[in-house]
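The other protein chains are all here in position, but one chain of the complex has been omitted.
When the chains are written out, they are named A and B in that same order, and each has its own residue count from 1.
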Amino acid sequence: MRAILALGTALALSSALAQQIQGNPNLRGEITVWSWDIAAKALEANVPGFNKLFPNVKVTVVDLGNQATYDRGLAGCAAGGGDLPDVYSVENNEAEVFWTRFPNCFTDLNTLQPAASTLRNLFPAFKWTELTMGNRVYAIPWDSGPVVMFYRRDIYSQAGVNPNTIRTWDDFIAAGRKIAAATNNRVKVGVIANGQDDEWFRMLANQNGCFYFNNEGTAVTVNQPGCVTALETVKRLIDAGIVLQGGWNEQIQAFKAGTVATSMFGAWYEGTIRSNAPEQSGKWGVYPMPASRPGGVRAANLGGSALAIPASSRNKEAAWAFVRYALATTEGQITMLKQYGLVPSLLAATRDPYVQQPQPYWGNQRIWQVILGTLGSVPAARGTQFFQEARAIMVKTQADYVAGRFPSAKAALDAAAQQISQATGLPVAR
Amino acid sequence: MKPGATPYLFLLPYLAVFALFWAWPILDSLLLSFQNTRVYPPVWDLGVNWGRILRDSAFWDALRNTLLILVIQVPLMLTLATALAVALNSHLLKARGFFRFAFFAPVVVGAVAYSAVFRLLFNQNGAVNAALGLDFNWIFDPVGAMVVIIVALTWRWTGYNAIIILAGLQNIPKELYEAAEMDGASPWQQFWYVTLPSLRPVLLFCLVLSIIGTLQLFTEPWLITNGGPGTATTTLGVYLYRQGFQNINFGYASTIAYVITLLALVFSLIQLRLFGRES
């Protein structure tokens, strides 16, 4: 499977490339932005800077929550494009369903001034795959979600665990046992939303170069060896009793209460930890995710989003100015990185001096160097228009496999592949 | 006298709406079920949805859950409703107004309101656990979630059925009971040999209504358990909603809709046969 081009080389080509946006006090109007959680807050943080350039555009950011944003977006498109905002947030993996099923629901950003094609070289090429159809550009890349382990330095050292020695998932399980033993089984090393989501499976599968679909979006690949290993590892983690089971909110409660010493997520989780547990400043650090086997890939991606402009927007010019300011200027992207930990897709922003700085909350670790350092080895993965349908099947398969209803991970994933194939009409890859 | 155009004019407004929003959609659903709606624009593909539904294990799960509710909840509710109707009809009953209000009041309560109430009552820190001294997480347990849905449905619909059965009871000729009493039948025998047989058409009617209602069950599992945990309480209605309005696959959702319709028709036909033998 293709690996993403090392960022360094791409950076050399594009140094200092970023949009310079001319302010325009004559641009007037109100725009509404739909987003979720930290992403919504990050966009909100960009409003003051944007209003310095465009003082007469009023921006309202609405935090709908992740699932509701997706659901209402699709429903709005299905309803012929009514009831949509001026700027719409969409995860890259989930984006294709919009353009393929409703090609007229969103604005082709090439039809706006300046055309989106002028932004092409500002972002890594792979970021555009899920956001374009033919010559049409439907959304602008926003952030990426390089996966890392966020861990509690104090709890690890109290248990005598050195994160630098955790190189494989076996090491991780051993470390988890050690931490459990040292804390009377009070502290776990992860939160898995088994039965609600399959994020852990996706992160581990991606690490192993496997995903629901192949990168052309033409076949189901979820039963291939990389995914089998991933699913086995998820079950081993749960069976070892070193992780909690719970969703987004339970995870936040757990790290606030100090009952979980590790969170594995896309790097955008940095802002969630920092803003929810300011009192734990200095106690946290990051390390790269463990590999499936010694010397294996220690990187993956989860999430990463984009901004689009619905065709029904009455204020496309203002919406486009806001999208470009937030995503295509270093200023906009660094604001979001600083305040909420969103990892920029904009190449120029990944070279900003800020990413070299030690971060006090993270025990003065240069975490952005660690995180951006993994980007080059993240295997590519494509959501396709069937992402949500495949995900629903995989969530259930994982829960059933963990509950012991399949003889092996391979059998579980073979069944899942068959179901995904039926749901999508795509063949199962050989 | 020749009415001429008058009846047609009287019917015109209603039939216009009826044709647009019922007659045409029934046909259109069928047409949609033969289309692949996952591409733009949708294309004809006779087998894509009907072929899928046969092998779609999520659909069979939903069907199984729906039938499970049907088999457990409907008989439970109708038995209780019959008992209530007979009790409320008894001339021995005091405070009739109070009892009628207690059992009939749920018929005015909307699905959303009582779903909210039951979700709250069966919360892990909720009133039911407090009353029973339990710490059971009803909503997140596959069996517990199903129990909550069945309890909620029974609470809402028992009184409704009791009202219909009570009306049926009041239509039974008094002479039948007088004759039975003359023959020395005990109250229990009167119930068994006079009341129940006379109620048969009414009970069948209630049964069919309940079956059709259960086949389209959506709001309660959607709001109380969201079809979960996993797919433990995903009914046909919830699955249809997910396919149609979350995955925006109108073709496949229409196929599911037609399966529900066919099931309803089968049950109605069975009822017709049973009625037919009677009259």
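Following the convention adopted for this analysis, contacts are C-beta pairs under 8 Å (C-beta built on N, C-alpha and C of every residue); 3 or more make two chains touch, one makes a residue touch a chain.
By our rule, contacts and distances are computed from a predicted model.
Q: Looking at UniProt, which of "L-arabinose transport system permease protein AraQ", "Response regulator", "YCII-related domain-containing protein" or "Carbon-monoxide dehydrogenase medium subunit" names the chain that isn't shown?
A: "L-arabinose transport system permease protein AraQ"
Q: Using the definition of touch stated at the top, determine which of B:Val39, B:Ile72 or B:Val107 touches the missing chain.
A: Of these options, the touching residue for the absent chain is B:Val107.
Q: Hey, which of A:Ile21, A:Val47, A:Ala78 or A:Val428 is the one touching the hidden chain?
A: The single option touching the absent chain is A:Ala78.
Q: Which residues does subunit A use to touch the chain missing from this display?
A: With respect to the unshown chain, the touching residues of subunit A are 65, 72, 75-76, 78-80, 82-83, 249.
Q: Extract the touching residues of subunit B with respect to the undisplayed chain.
A: Within subunit B, the residues touching the omitted chain are 1, 3-18, 20-26, 28-29, 32, 84, 87, 90, 92-94, 98-121, 123, 125-127, 130-131, 155, 159-160, 163-164, 167, 187, 205-206, 208-209, 212-213, 215-216, 218-219, 223, 226, 237, 240-241, 244-245, 250, 253-254, 256-258, 260-261, 264-265, 268.
The working rule: only the chains that are shown with their structure count from here on.
Q: Which of the residues in subunit B end up touching subunit A in this complex?
A: Residues 36, 38-40, 48, 52, 55-58, 228-231, 242, 245-248.
Q: List the residues on subunit A that touch subunit B in their complex, please.
A: 71, 74-75, 77-78, 97, 100-103, 195-196, 385, 388-389, 392-393, 395-396, 399, 418-419, 422-425
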